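Everything on this sheet refers to the single structure shown next.
Complex shown without one protein chain; remaining protein chains in place.
A, B and C label the chains in the order they appear, each numbered from 1.
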Amino acid sequence: MAAANAHAVSDAEYAEVSGHRLLGFLFFLISDCVIFGNFIFSYLYLRNAAPLWPPVGIERPYLYLAAVNSIVLFGSGATMHYAMEGMRHDRRSQFIGYTLATIVLGSMFLGGQAYEYTHLLPHTTWAGTTFGASFYTLTGLHGFHVFIGVIFLIVVLLQTLRGTYTQERHFGLTAATLYWHFVDVIWVALFFLFYIY
Amino acid sequence: MLESIPTELRIIAFIGAVIVAVVALVALRGEWPKTRLEDHVTKIMMVLLTVGCIEVMLVAIGTIGRVK
Amino acid sequence: MKLEQREPLLDSGFWRAVAVMTVISIVLMVGVVVFPVEKYLPEAANISKPIDDLFKFCAFFGAPIFVFINGFLLYFSIRYRRRPDEPIDAVGSEIHEHHGLEVTWTIIPSLLMIVLAVLSYLVIPMYYPTNQAFASAVTLEAIGHKFYYEFRYPGLKQSVMNELHLPIGVPVTVDLTSAEDEQDVHNGAVIHSFWVPEFRVKQDMIPGIVIPIHFTPSEIGMYRIVCSEFCGLGHSHMWGKVIVQTRAEFDAWYADQQRAAASPIAAPLSLAGGNPSAGQTIFNAKCTVCHNAAPFAQRKVGPGLAQLFDDPDHPDLVTGKKATPDNVADILEHGAHGDMGVMPNMQANGLTPKDVADLVAYLRTLR
Partner (left out) sequence: MSVTHVELPASSHIHPPPDTFIKKYVFSLDHKVIAIQYFITAGLFLVFAGLLAELMRVQLMGPNNHVLSVAVFNQAYSLHGTAMVWLVGIPIVTGAFGNLIMPVQIGARDVAFPWLNMLSFWMLPVAGILVFASLLFGAPQAGWTEYPPVSLQLPLGESLSLWCAGVFVIGVSSTITGLNFLVTIVKMRAPGMTYTRMPLFVWATGVTAFLSMIATANLSAALAGLFIQHNFGVPFYDVTRGGAPVLWQHVFWFYSHPAVYILILPAFGIVSEVIPTFVRRPIFGYKAIAYSSAAIGLLSFMVWAHHMFTSGLQHWEQLFFMLLTMVIAVPTGIKIFSWVTTLWRGKIRLDSPLLFVLGFLSTFTLGGITGVMLASVPADAQEHASYFVVAHIHYVLFGGTIFGIFAGLYYWWPKMTGRMLDERLGKWHFWLMYIFFNLTFLPMHWAGLMGMPRRVATYDPMFAGTNLFVSISSFVLAASILIFIYNAYRSARYGEPAGPNPWGARTLEWMIPSPMPYYNFRDVPIVLSGPYDYGKPLPYANISQDLAMTPVR
């Protein structure tokens, strides 16, 4: 919402419209969950149908790098929460600092994921076996969502620097935070499914 | 080369998990009295974040998750 | 809205209509019970009767529901239509809920559903065995291929194509699956389905899974096996035959199969006396699914067969041999693997040696 027309829209109307947008955004997150749920169902179905898991010639993905990677992502969830606390109490420098931290941590997670793809999965190819198919599809889709989240955060940070968001009117930030928490929560499930289970 | 230093990775993971879990629980307590829809969603997210951290802690200790 | 006194609510006109509808539904219900399904579709297996009875159970209770709903639609529309003399905005009855009525039309359908569920539950294991059931029964293998069925009998080395011979009265378990010799994804196995309408039995043949079905043929006759799951270009032509014979006939056929399997060197087919017009009728009946009587380029699953013997740019056949009548007859006899599908052999196509000679003669007349 460009700063120019922020004054034209009355506070009550902004509150009501951002209430609609919040509900719409949450419904969007639910439908995104369903997409991940569909691929998780496919993964579990194929895993159940396969005689041996992980299939012959493929070893389990490396656990401990993924553990560190997960902590990087969960840490970024925590820093994003504190960024929002900063914005709610009008402490702009806290918001900017913690959002930058979240962006850095998110990129580190993507880096860790890229490292794992390139170095730690020698025999697992996307078009090889059903393990590769489900693993790359799910973690790739999640990585893509993290990438979109990082861009979302960068855009939101730039807008805050330009003064779009104030203490009372920052629906864009709430949406970015919810999206980031959603991406964290999906990784909790994927980390359990692919590395621990 | 990262796969050659499992013990250090497990220590980093464990310490990180503890820190993030504590931070998440503090945030959760802070959010608890708020009643708006977005706060409820944030509380749920914080709880799941803590579950994720506990998962990583157990993996770091070695109780769950098979390496081979 | 308290109901007025009970009496004028459902007046005599209503009950007369209900009486008429009851009579119609009773006629229909009796008709459903006595309907001779046997005459139209023979009940040729032990599980045909129970499945027909289930269908009749649904029709038996479906008929009154259908008659009453259509009857009430008609009756209410005629009886309660707005008469021309009534004011234009006249309003109907105020009653908008009646808990007794609403509860009854929730309970009755639920009870009918429970009864139907229990009846169905009892019939399923009769034709769809759990793994350890019917272990003693004779087990055949039925494999679905691109557009024909292959049956493997225990004790016969060669598999029988498209014709399932069964002795009457002997319970049999058929393990269904689908497979192709070529395994690349473009020509791999597809899902077929094994459906014998007379047996009321249907089961998909899914590559990679073996699904057993169990039945006991109880009537002698020749019935069609129909593929009811879309499986490609030849799906509408994919049907086989189930031949239920007496025990003696079956044993004779079985012995004959064993003898044929024992002596593989069949005499090379004599191509003399091929009649092109007979060949043309066979071609139109069986071959047009995959081939056009047109130049090579007009492909379907297989190439066009017009200039088969003197095509300058395709001198060799798919088997790599020269395009001579004998090599063509050899393909007709043993089948071949094209790049887009598999040609069934002589037996799968149900060709006699004379047919092969006619076909080759007909192909030679095509220019």
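Here are some notes:
What we mean here is this: contacts are C-beta pairs under 8 Å (C-beta built on N, C-alpha and C of every residue); 3 or more make two chains touch, one makes a residue touch a chain.
Since we're looking at a predicted model, the values are computed, not measured.
Note that the absent chain touches A, C when the full complex is taken as a whole. Of the listed positions C:S193, C:Q245 or C:Q280, the one in contact with the omitted chain in the full complex is C:S193. Touching the chain that is not shown, out of C:G208, C:G221 or C:P315: C:G208 (per the contact rule at the top). In the complete assembly, the contact with the undisplayed chain comes from C:L54, out of C:L54, C:V138 or C:L156.
Taking the whole complex into account, chain C touches the unshown chain at residues 40-41, 47, 50-51, 54-55, 58-59, 62, 65-66, 69-70, 72-73, 76-77, 80-82, 86, 88-98, 101-102, 105-106, 109-110, 113, 116-117, 119-121, 123-125, 127-128, 130, 183, 185-191, 193, 195, 197-198, 200-204, 206-209, 211, 224, 226-237, 239, 289, 300, 340. Remark: the residues of chain A touching the chain excluded from display are 10, 12-13, 15-17, 19-21, 23-24, 27-28, 30-32, 34-35, 37-39, 41-42, 45-46, 49-50, 55, 126-130, 132-133, 136-137.
By definition in this document, only the chains that are shown with their structure count from here on.
Here the spacing of chain B and chain C, counted between their Cα centres, is 56 Å. Chain centres here are Cα means. That of chain A falls 50 Å from that of chain C.
Listing the residues of chain A that touch chain B in their complex gives 22-23, 26, 59-60, 62-65, 67-68, 70-72, 74-75, 77-78, 81-82, 85, 115, 119-120, 174, 177-178, 181-182, 184-185, 187-188, 191-192, 195-196. Of all residues in chain B, only 2-3, 6, 9-10, 12-13, 16-17, 19-20, 23-24, 27, 30, 37-38, 41-42, 45-46, 48-49, 51-53, 55-56, 59-60, 64-68 touch chain A in the complex they form.
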